[in-house]
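With one protein chain removed, the remaining protein chains of the complex are shown where they sit.
Labels run A and B following the written order; every chain starts at residue 1.
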Amino acid sequence: MEFFERFAIPHPSPMIYASMVAIALVSIGILVGITYFKKWGYLWHEWFTSVDHKKIGIMYLISALIMLFRGGADAILMRAQLSSPEMKLLDAQHYNEIFTTHGVVMIFFVVMPFIFAFMNLIVPLQIGGRDVAFPRLNALSFWLFFAGAMLFNISFVIGGSPDAGWTSYFPLAGNDFSTSVGTNYYMLALQISGIGSLMTGINMITTILKMRAPGMTLMKLPMFTWSALITNVIIVFAFPVLTIALLMGTTDRLFGTNFFTTGNGGMDMLWANFFWVWGHPEVYILILPAFGLYSEIISTFSGRNLYGYKSMVGSMVLISLLSFLVWTHHFFTMGQGAFTNSIFSITTMAIAVPTGVKIFNWLFTMWKGKIRFTVPMLYSVGFIPLFTIGGVTGVMLAMSAADYQYHNTMFLVAHFHNTIIPGVLFALLAGLTYYWPKFFGFMLNEKIGKSTFWLVAVGFVLTFFPMYITGLDGQARRMYTYSEETGFGPLNMLSFVGSALFAIGFVTLVYNLYYSFKNSPRNIGSDPWDARSVEWATHTPIPEYNFARLPQVASSEAFWDMKKKGHKLFTGELKEIHMPNNSGVPFVLGIIFFIAGFSFVFALWVPAVVAVIGIFVCMALRSFEQDHGRHINVKEIKEIEAQYEEVPGNEDRSHTTTRV
Amino acid sequence: MKELFPAKQVMGFVFSLILTAVALLVYFTNMSFAVGMTILLVTAFIQAFLQLVVFMHAGESKDSSAIYTNIVYGIILAAITIFGSLLILIWDM
Partner (left out) sequence: MKIDHTQPLEYSTDQNQLNILGFWIFLGAEIMLFATLFTAYFTLEGRTGSGPTPADIFEITPVLIETFVLLTSSFTIGLGVHAMRLGRKNAMLTFFGITLLLGLGFLGVEIYEFTHYYHVGATYQTSAFTAALLTTLGTHGAHVTLGLFWGLFIILQVKKRGLTPENANKSFIFSLYWHFLDVVWIFIFSFIYLKGMMM
């Protein structure tokens, strides 16, 4: 019995017990359902072992949406707890756990997989390629992310959630002050999913540098792919810092080392330093792909090519370097001298310049354009003013002297949500709506989509703008309650109302997926938005090999050139196509990593060692394996291509492309 | 037999041994910390560069510009991380 006590929740409450039951029931339901409908074989062959970038992208997308609801539930609980003074909904410990998991889940398990979903779905298509450079590694990245996400989420019902904030500052996160295994979960889950992210970074850079279609020089890359390239460069150089910081945090907690302790020479500030050396570039890892999506959407729905292509690229390259030069602004008040703070104040303000350049470019793209206010465009148009407000408050926070007033208040919380929500979340929802028809063959309902936009946008403003005021009045972040005398009550109630609207917005999003699946017409062709870049030049649904012939590209908008200027996109003879084989090893490795992580969390050394050996055995097997993939011959390609002509609504392409 | 030992690589090896010997001066002779660190920085970076070009053939493929950009970028960011952190945590504390 003693052995099992370690798995108990240290601070149980009826809510957690109810969730345990719900999680158990849902899991059993899913397993029974799959068995009943005999879908195991389908899942295994079509999804779990798939190395197809499109399927991996869709798996990222589904995981991100599920995690969004987990993170969103945390958020609404926090707003409910703060909605009026002295609320008794959550106690201090639960509030700590919830703001911690909200942050971690949203950053690592919602936004990261969401951007990886778009990179996987779009980058190979935009460069006119057939897959990524290392398809098997790509599958492994996904399963490592998934193992990390699952490991993090079971902390909630086995052993206790982390409670030291998403930044997990030491010494708070050390053994003395965080006695439950929660922070172990944090360290290991992020380690596992971080390894996956690093692999994606290497994979995507190689893909973009080496696998572009004929004629597509770097300066003819569509803007989303450029943003993906820069993002992955940042990932490759930033994530190793997190790897080491997490390694040190783990050894501090499990093996009694003294990196971040307060005794024997340990330096707690070193954690904060490493965390933000990784953490600030991470901010740009989140926002740059979003900028890429906005660029695609704004140029499509303004009917104009992107204004200032070169300055867009230049500003992103500059951001990739500057993003590594500003990290101290996350802890201006933690003891370093005025000289250091001044340097980092200046670099922080400097990084606003390339971002500003991009804002003007989008505005000039819309200038004199024939704007179509579709749902993706609404998000993009809403993004520009709202994000600018977030950017301006960021410049306020960048002044290190003034930061002593703002730091650790709701003002900061308002600021970063004001950049992340209009900046990243809007882009992801816009991108979801925009690319949905390409990958699922039907469009999302515009009317419901517009109401989602308005609910989310108004909900966002009502939730976060009041926090600027309460923050300046001194309401501290991460405090589970406040007294009536502070006068924060009414504005916090307004925030709660806003977050409720936000939540309703997400319900309408889910309803939209269901409604459109049931009702949307399927004969939409392959280019429903009248778009501009090459990813729209292939069929819908996209054949396994993406393009029967690789496109011949002469500009960043080759598809538009084809439609309007008679550019020949697909020429030449059909050739045999080489495709990678599926593999179950990435999935198995994901499970082994999960077991290893779980064993480390609870210091169960025997299974931990066995699992680590299992990882190396998988690597050894891979070394000896000979897998040269398979070939799709010309006859098969012709058969597949012929199917598309029979689909009604697809004839819109046949007069412009040379068909088989 | 001779073709197995190309002059370029043998010279590279000899040179790296010499550089190691020079670096050892800071241990075997008495010099100030600043001079010692300068010697170490110079010898270490020349050695690293030697490995990169002579042994790792960084410049030979058509991706050499991507490879050099990658390495130089890594070195710049490594320097920023090391010196920035030292500035924050030690020099300006």
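In this section, a contact is a pair of C-beta atoms (placed from the backbone, for glycine too) under 8 Å apart; a residue touches a chain by one contact, two chains touch by 3 or more.
Because the structure is a prediction, the values reported are computed rather than measured.
Trainee: Of the residues listed, A:P14, A:G41, A:G265 or A:G566, which one is in contact with the missing chain?
Mentor: A:G265
Trainee: In the complete assembly, which of A:S19, A:N175, A:T251 or A:T388 touches the absent chain?
Mentor: Of the candidates A:S19, A:N175, A:T251 or A:T388, A:T251 is in touch with the missing chain.
Trainee: Can you tell me which of A:F274, A:F344 or A:F460 touches the chain that was removed from the display?
Mentor: A:F274
Trainee: Quick one: say which of A:M59, A:L90, A:M106 or A:A133 touches the chain that got left out.
Mentor: Only one listed residue reaches the unshown chain, and that is A:A133.
Trainee: List every residue of chain A that touches the chain not included in the displayed model.
Mentor: 133-134, 198, 201-203, 205-206, 209-211, 236-241, 243-245, 247-248, 251, 255-259, 261, 263-267, 270, 274, 277, 616, 620, 623-624, 626, 628
Trainee: Considering the whole complex, not just the chains shown, which residues of chain B touch the missing one?
Mentor: 3-6, 9, 12-13, 16-17, 20, 23-24, 26-27, 33, 36-37, 40-41, 43-44, 47-48, 51-52, 54-58, 61, 63, 66-67, 70-71, 73-75, 77-79, 81-82, 85-86, 89-90
One rule holds for everything that comes next: only the chains that are shown with their structure count from here on.
Trainee: Quick one: report the Å distance separating chain A from chain B, using the average Cα coordinate of each chain.
Mentor: One centre to the other, that is 37 Å.
Trainee: Taking the complex as given, what residues does chain A use to touch chain B?
Mentor: Its residues touching chain B are 209-210, 233, 237, 241, 267, 269-270, 273-274, 277, 321, 324-325, 327-328, 335-337, 339-340.
Trainee: Which residues of chain B touch chain A in their complex?
Mentor: Per the stated touch rule, the residues are 63, 66, 73-74, 76-77, 80-81, 84-85, 87-89, 92-93.
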